[in-house]
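All protein chains but one are shown in place.
The letters A, B and C name the chains in turn, as written, and every chain counts its residues from 1.
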Amino acid sequence: MTSERNSPARKVYLDHSATTPVRAEVLSVMLPFFAQAFGNASSVHRWGREARVGVETAREKVAYLLGAEPSEIVFTSGGTEADNLALRSTARLLRSKGNHIITTTVEHHAVLHTCQILEKEGYEVTYLPVDEYGMVSVESVIEAIRPETILISVMHGQNEVGTIQPVEEIGRVAKEKGILLHTDAVQSAGKVPLKVRDLGVDLMSISSHKMYGPKGIGALYVRKGIKMAPQITGGAHERGRRAGTENVAGIVGFGEACYLAERELAEESRRLTALRDRLISGILERIPDTVLNGHPSKRLPHNVNVSIKYVEGESILLNLDRMGIGASSGSACTSGSLEPSHVLLAMGVPHEVAHGSIRMTLGRMNTVEDIDYVLEVLPPIVSRLREMSPFSAPAASETSGGGRNNVQ
Amino acid sequence: MTSERNSPARKVYLDHSATTPVRAEVLSVMLPFFAQAFGNASSVHRWGREARVGVETAREKVAYLLGAEPSEIVFTSGGTEADNLALRSTARLLRSKGNHIITTTVEHHAVLHTCQILEKEGYEVTYLPVDEYGMVSVESVIEAIRPETILISVMHGQNEVGTIQPVEEIGRVAKEKGILLHTDAVQSAGKVPLKVRDLGVDLMSISSHKMYGPKGIGALYVRKGIKMAPQITGGAHERGRRAGTENVAGIVGFGEACYLAERELAEESRRLTALRDRLISGILERIPDTVLNGHPSKRLPHNVNVSIKYVEGESILLNLDRMGIGASSGSACTSGSLEPSHVLLAMGVPHEVAHGSIRMTLGRMNTVEDIDYVLEVLPPIVSRLREMSPFSAPAASETSGGGRNNVQ
Amino acid sequence: MYNEKVMDHFFNPRNVGEMENPDGVGQVGNPICGDVMRVQIRVKDNRIEDVKFKTFGCGAAIATSSMVTELVKGLTLDEAMEVSNKTVAEALGGLPPQKMHCSNLAADALHEAIKDYRSKTSVAG
Partner (left out) sequence: MYNEKVMDHFFNPRNVGEMENPDGVGQVGNPICGDVMRVQIRVKDNRIEDVKFKTFGCGAAIATSSMVTELVKGLTLDEAMEVSNKTVAEALGGLPPQKMHCSNLAADALHEAIKDYRSKTSVAG
């Protein structure tokens, strides 16, 4: 790996939607649970009791973030498993009531691929379209509802383009129709207020490593009174809703991360929004032929996603990386598949433009200086790549914004 | 919690089959992955690449313990999930070939409960009986095989009574008949040699927290060429065999734990066996009316399980706990169910004797002094409880070994 | 899991033992379920003058046995019949939910002992 050898002027991590570092405060509460209070939370002896206290205190903290009761929190191995559990449990237990699920075309693969498998098992799934901003409409939800609809699963904050879906309105519809509502709030948790009672959701997935907690732990909020069929079966952990020895240190860290996030939410959200808008407008001003993806205002406070025409995402990322900047892209090349981001395509972004999208997601450590560094470094990278591109005449594209081969 | 107030003379953790502390060497290799090399292993930037190197190096170390190739290791959230994945994936993918699974009555709940659910889904499961030592016979496996048998799942080391099953012989049978063989080696890993090629197994579950690694991580060995249907669906992690952002720090710690275990296995196994035998013979000598559960020699080196007649397990545990000793029991009371250990019952141990069983599982930090402390502390605890018991005449039972109300 | 009061009764059980020629004996539970309690009473002037227990069982089984003996010593038989398993659990400051049903039978054993006494005396009387 060449680029480990060079030391860029600055290191700027802008991929907080992929994962976040564990906060120092979080790591420090976790540490005693590795080698001191290391017991199995099911054991009756002192080591077990200490672990149990750790787990249950953390459960209270997660519940605090969501405005839920501790008994409504089921710990899982992450956001993906929480999504799986919500969908599969509901599908299995409500099968006698119906076999129809409503979701959207812009869900995370943890929901989409699970729905595709459920389709193979005889469920019917409606994938609601989104508008150019990646937004689903409440009307489309209402129209899709059938007598046999058992679940609506609509994500809260979209992970690629940052659009925040109208979950609260959908919650009112779901309640009125007596249909369960799940929301994947993995990206929203700790970023925007997320009280389950206000949103009117029955099930909500969140993930620790997206909010400065450790990886490998997440939670599903399950409204009191909703039965669960465990996906992972074995011991009677998590009140029979998820088997497997509890990841005590992970749970404790997750709890602390939730607590800190809730405490700092309003202020941090304001700060991130300002940085986000500085980065967005800086890019759009300094680089011609760029467009913002996702909703301009109903948007996660830390998400920037732009399409940079005539160039391909991975080649931008590699250049940014050499300059110390970590970002991600909606390009297919990054993942090794041929299809670029299903989210951008669902929003009607043409393939070739989707290939040139990059996502920069801000976090706690980012400063105005970081943003300005990106704004200094990115334009020459784009120019250089555009000079290499068969789609833009080097001179013309930078000034008039029109390439020889006009993509879109 | 009263007993936290008293400080016993000594603290002796004897519940290593429930979970183990994370070794200092393991924790130290994990630490950089929380807040420095914290990236998502799927990301292309430097943070992601560092994480990927951590994951793949760990995969090599896990493979080293099992004598497998790194590509044959699938990381999961623990032993339970590994068991679930092995069973469900095989069941689903081989359904067209047959619907019959062979397992034993002494498996962990992660296997047993999953089999019970598969039965509800139309699979047929044969639960092989065991002898008085908890041992399954190769003949019974052979007899149970049908043309539609698709999987044999027999655990390696039994978690409660320590009996080591004849997996290698079963492996030969399975290979001959062309049936896949899964073994739950959660308790054996790091304790006894466990090379997948020697054992002839196709699938093997192991769990980090049982071998001085962190909780919340495990692995399924999947022999090259065997297709897997993921249980947790979403992103293309683990080559499509297990979705969800990799628990990098957990994986790294697990890898290190496997490496250290393999390096120290022979010596530590000898040391534990000596301590184990000292504890077993000490108890049988000093406390009348006790019996060893499990096989006397084909036994995990760290497992001691004895039934102490006329008394109930939890009340022993609480007393041991007050004296600083952490153990576990096969009593129902501990778990809150009415049935005592399904394993002891399967071995033909009467209910009332099963209620009085305790398990002490040794580990790296235990010394001869620890064992002698237990042997000093346990007999008076038993005497006191037996005096309270309606089943043993205080004097008689302690001398002649016969209670007034002879249980068993 | 258990509160301090339960642990106190578990580690320092009151009135453990057997008496010679008890006036009434009651036994409930069975060893298969893991809890057996035997209560013996001595009765004088229709009051419980003395009470002893022996119990095979978990922490809750032993603590509730101990507590019930303490609660009823000196009570009239009618009063003692009013002491329920629930009373005992409350006197202990509560028990873990999973212990409420299987291990909280001490009052039943006491009632059996009283019934045993009454059946004997009614025959005798």
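In the analysis below, a residue touches a chain if its C-beta (ideal position, glycine included) is under 8 Å from a C-beta of that chain, and two chains touch if they have at least 3 such contacts.
Everything numeric here is computed off the predicted structure, so don't read it as measured data.
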item: Contact residue for the chain not shown (choose from A:S315, A:S328 or A:T361); value: A:S315
item: Hidden partner chain, touching residue among A:E25, A:E168 or A:E387; value: A:E387
item: Touching residues on chain A - with respect to the absent chain; value: 1-3, 310-315, 318-319, 322, 331-334, 336-338, 340, 351-352, 355, 387-391, 407
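Just so it is clear, only the chains that are shown with their structure count from here on.
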item: Chain A-chain B separation of Cα centroids, rounded to whole Å; value: 35
item: Where chain B and chain C are represented by their mean Cα positions, the distance between them in whole Å; value: 39
item: Touching two or more other chains - residue numbers and ranges from chain B; value: 1, 3, 314, 318, 334
item: Residues of chain C engaged with two or more neighbouring chains; value: 1
